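Right, one structure below, let's go through it.
With one protein chain withheld, the remaining protein chains of the complex are depicted in position.
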Amino acid sequence: MTYLLMGYSVIFALIAGYMMILGKRQKQIEKEIKQLEEWNQEI
Amino acid sequence: MMIKINNSGPIDRVLFYILVPAFLINLYLIFVWSPVEKVMGDVQKIFYFHVGSAWVAFLAFCVVGFYSVLTLIKPKMERFIYAGISAEIGVLFTTLALLTGMIWGRASWNTWWTWEPRLITTLILWFIYVAYLFVRKMEGSWEKIAKLSSVFGIIGVINVPIVFMATRWWNTKLHPVVFGEGKDQTGGGMEPEMLATMFFSIFTITVLYVFLLRKGAQIEKMREVIKKAKTNIINKIAS
Partner (left out) sequence: MVRQGGDGRLITILTDALTIAAKDLRNEFKTKQTFSMMAIFAVLVILVFSFAFDPTNNAVKAVIPGLVWVITIFAGILGLNRSFTSELENDCLTGLRSGPIDATSIYLGKVLANFTIVTLVQIISIPVLFILFNYRFTGSYFWFILILFAGTLGFIIVGTFLSALSANAKNSEMLLPVLLLPLLSPLMIAAVQAMRAALENENLENAVSWLQLMSAYDLLFFAACLLLFEFIMEGS
């Protein structure tokens, strides 16, 4: 495996990884919002 | 009570529309347009992202310092959030800078690590970032944590230039700098296409940084809104 390939794989892996973390946080927020709106209906 | 899920505004859309093409153009510039370096060959192209990452790593830390000072002047949740997100992204890009730097080093000088001032400073920066994030994870009210972490952020920012000076001094005592051997000195200078590509890479990665910063901050702000809404609802239910 060339070092060039290694280098750019690392770059993309880390950036993609961070974006996935952001995505997961976003999904959790959306879940909580939905739950809040359900609670709001019940009141 | 409708909570807006996506509070990203027109700025973010513009950023996104700049970012994606810039990224693609950047890749083209790096892999197709810029000339292949004669001594190192293809591997030299890691350099473009390496410099960009290192630049953003230090920029992000300056932003942390900036918001830390603001927080001490007047603690506001928004400033606290921005400092934290910038630190997270900073760790990301510092790690990237270190790893690409090591891969570059391995490719050019056959060693994974060299005690060179910029590498050492970046490594210490990494540790200061991590320490900063640990301070933020402390228990307590957000105002207290905001104050403590801001103080540490400021001390950290002051420290980084001194680290660089000290390590550079140290290096010249141990290994006198040989011109033409440095990281970005491919035998004396860079061809103009390489320079242009390098600047474009720095630009692209900076846009990426701003984009991630805003996105991350929006998510944290949403979290605060949700927390408040939750306590509101719980109070309503309780009464």
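Chains: A and B, in written order; residue numbering restarts at 1 for each.
Basically, a residue touches a chain if its C-beta (ideal position, glycine included) is under 8 Å from a C-beta of that chain, and two chains touch if they have at least 3 such contacts.
For clarity, every value in this text was computed on a predicted model and none was experimentally measured.
Novice: Since one chain is left out of the picture, which of the remaining chains does it touch in the full complex?
Specialist: Across all of the complex, the chain we cannot see touches B.
Novice: Among B:128, B:198, B:212 or B:229, choose the residue that contacts the chain missing from this document, as touch is defined above.
Specialist: Residue touching the absent chain, from the options given: B:128.
Novice: Of the residues B:40, B:148, B:217 or B:233, I need the one that contacts the missing chain.
Specialist: Candidates B:40, B:148, B:217 or B:233; residue touching the omitted chain: B:148.
Novice: Can you list, in ascending order, the subunit B residues touching the missing chain?
Specialist: 72, 124, 127-128, 130-131, 134-135, 138-140, 143-145, 147-148, 150-152, 154-156, 158-159, 162-163, 165-167, 169-170, 173
Everything below uses one rule, namely that only the chains that are shown with their structure count from here on.
Novice: Sort out for me which residues of subunit A touch subunit B in the complex.
Specialist: Going by the criterion above, the answer is residues 2-4, 6-8, 10-11, 14-15, 18, 22, 25-26, 29-30, 32-33, 36-37, 39-40, 43.
Novice: Which residues of subunit B touch subunit A in their complex?
Specialist: Within the complex, subunit B contacts subunit A at residues 1-3, 5, 42-43, 45-46, 49, 53, 89, 92, 95-96, 99-100, 103-104, 106-107, 208, 212, 215-216, 219, 222-223, 226, 229-230, 233, 236-237.
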